[in-house]
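Pasting a structure here, questions to come.
Note that one protein chain is taken out, while the other chains of the complex remain in position.
We just call them A and B in the order they show up, numbering each chain from 1.
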Amino acid sequence: MVAYLVAILIFAMIYGFVALGLNIQWGLTGLINLGQVAFFAIGAYAFALATHAGMPLLAALVLATLVSGAFGGAVALFTPRLREDYLAIVTLGFSEFIRLIFLNEKWLAGGPDGIAAIPRPPTIPGLDTETSFLVVSAALVGLAFWFSQRLARFPIGRTLRAIREDETVVASVGKPTLAYKSQAFILGAALAGIGGAFFASYLTYISPDMFGPNVSIYVLAAVLLGTQGSSLGTLAGTAVVAALLEGTRLLKDYITIVDGVQLAALRLMALGLALMVIVVIRYRTTRSP
Amino acid sequence: MKRDPENRSILGSISRRALLAGGAGALAAAAMPGIGAVRADEGEIVVGALMPLSGAGGSFGQEMLASAKAALAEINDAGGPNGRKIKLVEENDETSPEAAVRGARKLIEVDKVTAIIGTWASSVTLAVAPIVQANKLIQFSTSGASRITEIQKKGHLFRTEPDDLLFGKAYAEYAAGQGWKRAAVLGLNVPFTAMTVEAFRQRFVERGGKVTSFTTYNEDQTTFRSEVTRAFADKPDFIHISGYEPDITAILKAAYQLGLSGRFIVPGFAVSPDLIKNAGPAAEGLLLVEEGVAEDSPAYQRLAKALGGGSDHYYSFGAQAYDQLNLLALAIEAAKSVDGTVLTDAVKKVSGPEGTKVTSFAEGIKVLRQGGQVNYEGASGSIDFDANGNIVKANFRVAQVKDGKVVPVGKITDVVF
Partner (left out) sequence: MFELQIYFVSALVSAAIWTLPAAAISLIYGVLRYPNFAITEFMTLGAYLALFLCGFSFPLWFAAPLAAVLTGFVALAFDQTLFRSVRRAGALPPVLLSLGLMLFLQNAVRFLWGNDVLQYPIPLSRPFVIAGFVITPTQAIMIVSVLVILLLSIVGLRMTAFGRAVRATSTNPELAVVTGVRPEIVYGGVIFISGFLAAIGGVALATETTLTPLLGWRVLIPLFAVAILGGLGSVIGAAYAALLLGLVSEFSLLVLPATYKTALAFLVLAAVLLVRPTGLIRAGD
């Protein structure tokens, strides 16, 4: 039972990075990103490949952060003037594009078989491996949270919020909105990359089919659930989503009327339903006549 | 405590009777906190059956689980290794590495297993093996991918399935034996195909053949028309498809619907009754090469009887799962230990080729308890492991689909690296 609880918390931490990243992009700046899983995947693969190449864990983590941040920058540069709905299509498509690259380029990432034997950080003396991993990831999530808070309070945070509210006004006072938006996208992607590195390290194994759209939906729901723009709300939202989804995994041992495949399907149906309900609650308007 | 079924079997029938005779069974059990501590070393040996109960390997996973249970019954009826019963905990890997990793962690951390048997898909074995090795346990696999050999060098992992290199050579031997000279290859984009195809090409060229084209594809493609067309373009004597059931079904149908007829050779593990039903007329004449079983051995006959199928059933993966559990139990008996590192050596020892030939756990412990050495000859073959934990020498069977039935048409024996 404790083992399950620790596992749920670890997933909450992993998705916490990704959701904090999405919160900077979308919550703070208003840039919708339906493909956050792309940067999560890039971080995971960069970390896995770097450790397999013999890089120390910390260096691999930094590299994963930088590489996913760089990809975030590239996407931001190519899509500066896209309308919200087009950005939604491009980011979702991009995430599937990235997954196809990892699937097809065997020389790069092992193709469909993925990468195994990804190392975990050394166990803190006195703790078991799982709890130790939780402590390490929680410490880094804390750091990311602190960073997000600072970012929101600094002038850049105010500018990003202003861009969210009305980009033309910000541009008219001479602020380089494109540079600001790119920075927000880079930071958000980099945080997702850290999450990916922790994901790879925790499962010790990654393959392309883990990086479908579910992760993107997961963090969208988390950011929506917390008050959009608030880092604390985002983390709370992530905790709720993780409890709902990872927590229900343990039902597998107790529910026998549905088989494992059906239970997995039910969990993802719940995720889809949760996202829809949250959206309706958040954006409900008076009915049109 | 009183109703805890685990407790009952752990205490064993004699001590239980003694306790009941004392008339204070419940009290005594409650008053003996030390029992729990003894349990870990002296109680049941927990073994994880991590098998594909759904997904691409679904039909084989069910067969493997039933076969492992057949071996389990025999082992426990004979008293179990070192007098300890084995408890089998099943976990569905869904033929997916992600589910398998989660399942393996659960087996290791929650169920505290000594060994994991049954990993079927190569991607699953590749994902699970590092975890097993990190925990110094022991794993048995039915995967063929040659890439696994690299991982096996760290120990703790045995494969009862012939390596893909042997598979590739078997295709080549059979085709050359039939006098076919030109081969086209269609390969699913997974590592096992690359090695098989390379081994096939090498042996086929040695035997005077020529590979006219090698086309790879992804399992989630919507159409295979272009790939099939490419393969037929050079008028090959036969086409070898290296893949799994869903894509092979789609390719056979695509060829049929393009009006193309040819000879297809595919791996046996990709052909289930579903394929023959779904592909219908497109599957007629399909040749399949599968790892052989020791049909005449007592072990296989016991297994076939336990599974209750007719004589047309061919339990090649079931036989392996059956042998895996028997080998593990014999190794534990021989090593008097459940330590994964010790067992790695013990498994090699009981697999032979030296020692007295035995075909069951019951025969094996008799020899072992008299201080002898055993050579387990199982349902799937004679199973002698090399230094890496791969079987040294494999036999294959060639069968053909005729009128919707799988009919044996040939054998390829003693294929070696």
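Methods note: a residue touches a chain if its C-beta (ideal position, glycine included) is under 8 Å from a C-beta of that chain, and two chains touch if they have at least 3 such contacts.
The model shown is predicted, which means the values in this text are computed figures rather than measured ones.
Novice: Which of the chains on display does the removed chain touch in the whole complex?
Specialist: A, B
Novice: Just name the one of B:Glu63, B:Glu91 or B:Glu227 that touches the chain not displayed here.
Specialist: Candidates B:Glu63, B:Glu91 or B:Glu227; residue touching the omitted chain: B:Glu227.
Novice: Looking beyond the chains shown, say which of B:Asn82, B:Ser122 or B:Asn189 touches the absent one.
Specialist: That would be B:Asn189, which touches the missing chain.
Novice: Tell me which residue among A:Leu5, A:Ile156, A:Ala243 or A:Val261 touches the hidden chain in the full complex.
Specialist: Residue touching the absent chain, from the options given: A:Val261.
Novice: Taking the entire complex into account, which one of A:Ala88, A:Val135, A:Ala171 or A:Ala236 touches the absent chain?
Specialist: Per the contact definition at the top, the residue touching the missing chain is A:Ala88.
Novice: With the missing chain put back, which residues of chain A would touch it? List them for me.
Specialist: 32, 34, 78-79, 82-86, 88-90, 92-94, 96-97, 100-101, 103-104, 213-214, 217, 220-221, 224, 258, 261-262, 264-266, 268-269, 271-276, 279-280, 282-288
Novice: Touching the absent chain: which residues on chain B qualify?
Specialist: 54-55, 58, 189, 215-218, 220-223, 225-227, 229-230, 233, 246, 249-250, 253, 256-259, 278-282
The criterion applied here is as follows: only the chains that are shown with their structure count from here on.
Novice: For chain A and chain B, what's the span in angstrom between their mean Cα positions?
Specialist: Taking the mean C-alpha position of each chain, the two centres sit 38 Å apart.
Novice: Give the list of chain B residues in touch with chain A in this complex.
Specialist: By the definition above, chain B touches chain A via 53-54, 92, 94, 96-99, 101-102, 109-110, 122-123, 126-127, 129-131, 145, 147, 151, 189-191, 194, 218-219.
Novice: Quick check on the complex: what are the chain A residues that touch chain B?
Specialist: 3, 103-104, 106, 110-114, 116-117, 130, 203-205, 207, 209-210, 249, 259-261
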